[in-house]
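A single protein chain has been removed from this complex, and every other one stays in its place.
Our next item is chain A:
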Amino acid sequence: MDDVLPGYGLARAWLQKSGSGDGDVVGHVWAGVPGRGKKEESIMLALGTVGRRVWSARVSRSFSHLNTVTEQDLAYFSKVLPPSNILSTLPPTCTPHDDMTPYNVDWMGKYHGKANTVLRPRTTHEVSEIVKYCASRRIGIVPQGGNTGLVGGSISLHKEVVLNLGAMSNVRSFDPVSGILVADAGCILQSLSDHIAPDNHIMPLDLGAKGSCQIGGNISTNAGGLRLLRYGSLHGSVLGLEVVLPDGTILDQLSTLRKDNTGYDLKQLFIGAEGTLGIVTGVSILTPPAPQATNNVFLALPHFDNVLPLYQTVKRQLGEIMSAFEYIDRTAYDMALSHGLGPVLDAKEVGDARCFVLIETSGSNEDHDMEKLNVLLESLMTADEPLILTGTLSQSPGQFESLWAVREGLPECVQKEGKPYKYDVSVPLADFQKVVDSVLGRMISMGLHGDHAVSKVVGFGHIGDGNLHLNVIAKRGYSPEIEAALEPFIYELVASRRGSVSAEHGIGSMKTHALHYSKDSVSIEWMRKIKQVFDPLNIMNPGKVLP
């Protein structure tokens, strides 16, 4: 099947715009030159510097085994879907280029795909028909949900057809007694929350993108988020999946059973597979009861060494009502203050605190929770050697929200200060500050620390889950020098602690080259074998996850 090709590889060029303006603009640019091969196109890398822009290139695998969508293919799709569910720059549809942008550019504006066709099927059957056809025509497929991913996993790298699930947005059923929700993959997370709220249930996951992200995408990326500490990962809360496999077969495992040990649990493969093993079209998920009482505590600690004993004390005393344990280092705290988040603590009482912790509690009885909190806070404040300097407890729902806003507003503050290099890593809790300090130390030793290059290195994150969001802020914009200083240094640092180079964001197209830092060659080899079993033609989200 594979023709012999001259050695053209696919190359990605990263366009980075520095300078002021809201939002960073980092884009892929593809240059296509048609016609060297008989059926295949060959792609050439275009590199260049334009003014102050800086490019760096990464080479990935060839897409030469795939065909792109032609007018005949479009004619077939038009028999399966109505015109309102097809976008294509090809005739006769001729969708304007700008209308294609929401499907071709990711949420951060960092990745620019060039798909010429976007399909929005309404039923699982339509998805199956489309996949069958694409398999027969060797057309690559990019399954796409809300397009809110942060690692370039939902973008068409080389004119694969984008299969967007947004038109499949029905709730199929909800049982208020068991809390089991069955829904189409294209349902937006916030609308699912709204649907089950009147019955006093909440979704087991919550993240900033909730207004746009779809549950199918959440499951395909095994999204983590703010509630993971309490409600666990999707590997536990998903009861069943309906998946269209890369040959078009519909795998119906949409069970609503809490317990079912009959054979291999195939759905676990699709959770977190980022659409590379099949397309999730239906979801069955267990939703927990909504908490009747919620509270927030914001604490200032004199130094990082107190975080671990604090975590142990809090876990022991609050027990089951603890629902979030977030970490904010001093640099991040000062940055938040300077951008108008807070103040929530008295500056004199904070003094030289080196780090801060936000603890959320969720329970079914306000009095019960308050009693536990009072005991905890009293013991923290009156201990012989207090672990904390000071803190505050939310006195109203308004204060509850604004304490969360201090933590949730950090990514936005980072964007305002420059162009961030973001590293979403898992490391042992005890190593959080060491990782941040090591990176800062490296920037200083390489002369890159200061307003001329890296203005700040901040650390914050879901410390309860061991998940650190490391942000290295390049005040004057991205540069290959800074990037070379950071990578592979950070990946090696994380690997040395047997951590994960991607705690919750996934691999997408961004970190395929870094997969080996967290998974050994045996693991990667067996991942390839599984991919081969499900998708021998390699049409399902090619170029993603596996290097």
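Note that a contact is a pair of C-beta atoms (placed from the backbone, for glycine too) under 8 Å apart; a residue touches a chain by one contact, two chains touch by 3 or more; residues count from 1.
Going forward, contacts and distances are computed from a predicted model.
K.L.:
What protein name does the UniProt record of the undisplayed chain give, "Ribosomal RNA-processing protein 40", "Glycosyltransferases", "Sodium/hydrogen exchanger" or "Probable electron transfer flavoprotein subunit beta"?
P.N.:
So, among "Ribosomal RNA-processing protein 40", "Glycosyltransferases", "Sodium/hydrogen exchanger" or "Probable electron transfer flavoprotein subunit beta", the name matching the hidden chain's UniProt entry is "Probable electron transfer flavoprotein subunit beta".
K.L.:
Sort through A:99, A:349 or A:451 and give me the one touching the missing partner chain.
P.N.:
Among A:99, A:349 or A:451, only A:349 touches the chain that is not shown.
K.L.:
For the chain not shown, which residue from A:84, A:261, A:396 or A:521 touches it across the whole complex?
P.N.:
A:396
K.L.:
Provide the residue numbers of chain A that touch the chain removed from this figure.
P.N.:
Considering the whole complex, chain A reaches the absent chain at 299, 344-346, 349, 377-378, 380-382, 388, 390-393, 395-399, 401.
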